[in-house]
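I have a structure here, written as structure tokens, and I will follow up with some questions on it.
Apart from one protein chain that is not included, each protein chain of the complex appears where it belongs.
We call the chains A and B, going by the order they appear; numbering starts again at 1 in every chain.
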Amino acid sequence: MCGIVGIFYKGEGSTGPVGQVMTDMCDQLFRRGPDSAGVALYGSPLQDGLVVRVDLERPDLETAADEVVTAAGELTAVKDWNLTSRSLRLIVASDDDGKLADWIEERVRGARVFSVGRAMEIVKDLGMACDINQRYGLGLFQGSHGIGHTRMATESRVDIAHSHPFWARPFPDIAVVHNGQITNYHKLRRRLEQKGHRFATENDSEVIAVYIADRLEGGESLDGALRASVEDLDGTFAYLISTANGIGLARDQFATKPLLYAENDEMVVLASEEISIRAIFEDPNLVPKELQAKEVRWWLK
Amino acid sequence: MVSDSNGHSDSLQTLRESNIWTRPVLEDIQLKAQLGRYRMQGFSTHRRVPTFDDLTFVPCTLSRVPLEGYREKCETKTVLGGRFAAQPVVLDRPITIAGMSYGALSGRAKTALGRAARRAGISTTTGDGGMCREEREEVDTMVYQVLPSRYGFNPDHLKLAQAAEVVIGQGAKPGTGGVLLGSKVSEEIAEQRTLPVGVDQRSPVRHPDFIGPDDLQLKIEEIREATDWQIPVYVKMGAARVADDVKLAVKAGADVLVIDGMEGATGASPDALLDHTGIPTMSALCEAVRSLEEIKALGEVQIVISGGIKNGVDAAKALALGADAVSIGTAALVALNCNAPLYLEDYEKLGVKPGFCHHCHTGRCPVGITTQDPELMKRLEVDDAADRVFNFLQSMTMEMQMMARACGKNDVHDLEAEDMRALTLESSIITGIPLAGTDFVLSPDAIAERVAARLGSGSSEAR
Partner (left out) sequence: MAQVTSAVATLDCAELETREVNRTLKQLVADGATEIRVRNPAGRHSLGVAIKANVKVVFEGPVGWYAAGMNYGPHVVVQGNCGWGLAECMMDGRVEVLGHAGSGTAASIRGGLVYVRGDTGARAGIAMKGGTLVVGGSVGYMTGFMMQKGSIVVCGDAADGIGDSMYEGTIYVGGSVASFGADAEVAELASEDHAFLTQTLAQFDTDASAFDFTKVRSGRRLWNFSTKEPELWTSAL
């Protein structure tokens, strides 16, 4: 059970301080999610290359980072990299086969690839969002859109790997944050695994990301994929899915998990509770409205 | 007799009953062929499940020193809800009377339970109908339930309580709501519950204003705000996914967890739910304790366990496994007179006999406890009934103290799992207690340790 947030700056090329905004909004929901927090932020899309975020669960961070850079370098050119606390950020040339994440994880003990994308960067850790902001310098992150999450762990463990957002691995730039519980998780997972998809965790929220990515890969529009998910997912959910171009959402048929959105000419803001929107935005025209049961919405550049 | 051409018969004369198509199963199908729906009944599951009876105490002999039975003190005082409340609940004994609705029970029954509880220095709990006025007048410590139906819910009554109990579900039928059939929705009950008289009342399973543990945290805060943070907030759950549910309830801010195992009873339920939902009380308790240990909340949050607790020995074993108190429902009703051999013709009218009655749902309780019929209600003489319940509470307490002293404890809360041995393989695995006569626990960790120890010490020996 959790709190989720999202922001989308409208208009081609418009950006804002997504790192600061997402973590500030997350902190307002701390009651819903005391265990961990995470964000998926979309900065300037790379014309030529991909940004990769790797989490290092080892005491010897520098050595681990070197190992990752070496391993990645065997598959593609590593153009740049830097280490902030346990998050290693790399810029690589390409990952056409989608094998880079597995490659790195198989070779480097304690390495977990959180995201790969032209623009998307996932940072998540234990503790409050403001701590994560400080630890990883998110206050400086400018971007076009982003989603965030604070977690109260239900069935899977409280650890970083099981925290949201979940990357729809290996599809670049797709991530999900979810409030609720998918009760047909195992059935959906088996179906997707049979189609060749792989899962990184035992967390039910991950299946939403893979489900949507699978549909998009099959040529479905985001709208179609979201609508299909309302029929196919069982259980309680209000979720945000972010892609290279924007954000989509869906709410379950009984409207069990709260989700509000507020829109003005510049932006769209989403949150589980109004307090999260009010604490950050002063514009009186940003009037939050609760989404309806089974409602699906999306905002794309 | 049908015979073959030689005059011999194929059929056995001995009457044989199938293990599948037993008489109860046959009658069940025949009844459903008339009803066209599931079958309702009161009481609890008739199934056999692992229980505390599968454990035994290993008192002191030479290895530990026992206390003298009648001369040396054994403390039974119990404090519940110290986590956040300004005024935790203090009980003279680690026993509470479980929530049973005024509606499911008669006013006299509630009164008798209240009187007995006051004498014993323990608490009673309201139920799925709101506070019964007589009960509030009789008892000193009343736990006020906040249920999904909110029938009879009155903030003034909440403010009169010594604890609030947010009810997520009950052991008899976790994941479903309460039921009170029409014959028990009398004018008075209908008035209190704001329902039409005679309706078959179904309570919702979910609360109207919160869904899920993240909302529950806000709801608990609201209750604290309404009661000025004075009283503890209990969260009651039917034993289902106990490990996860416990962690969530703790995170949502519960002071006390009330966990009701599958042996828990109810006034009315589809019988399929009684038999096929929930896990046994003993299993639930072990799972809950382990779960609290994992989040380092054992001791900070208390556990009250219920579901088939039938005497002081069960209570002692529950405490030894980690409970802070037990709650009794059925046992208290039996002390009131449930299934007593009185008014035999009325048992017959229901098609049962004393000792076999589980017909609380009909509203025709022969001894006047689970009924709203004015004539039947008169059969429960309140003062005698209160005496009986108090006597039973006394007997429970003495049994607990007896076990504790025999194990060398001067406080019943010092009983430990190590004071017991398991008599069956199942109970050993469930509780982590060695099987009697062995020092072995059948758990993956224990096995791994043994294997590691063997390999370590045996490496120098040839095979």
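General remarks:
The working rule: contacts are C-beta pairs under 8 Å (C-beta built on N, C-alpha and C of every residue); 3 or more make two chains touch, one makes a residue touch a chain.
Model, not experiment: these values are computed from the prediction.
Checked against the full complex, the candidates A:Lys10, A:Arg227, A:Arg278 or A:Lys301 give a single residue touching the omitted chain, namely A:Arg278. Residue in contact with the omitted chain (choice from B:Ala226, B:Leu344, B:Leu425 or B:Ala453): B:Ala226.
Listed here are the subunit A residues that touch the chain not shown: 253-255, 258, 260, 273-279, 287-290, 292-293. For subunit B, the list of residues touching the undisplayed chain reads 34-37, 149-150, 153-156, 158-159, 182, 193-196, 198-200, 202, 204, 208-210, 215, 218-219, 221-222, 225-229.
Convention: only the chains that are shown with their structure count from here on.
Here the spacing of subunit A and subunit B, counted between their Cα centres, is 43 Å.
Put simply, subunit A touches subunit B in their complex at residues 1-3, 31-34, 152-155, 179-181, 236, 256-258. On subunit B, the positions that touch subunit A within their shared complex are 211-215, 217-218, 221, 241, 244, 247-248, 251.
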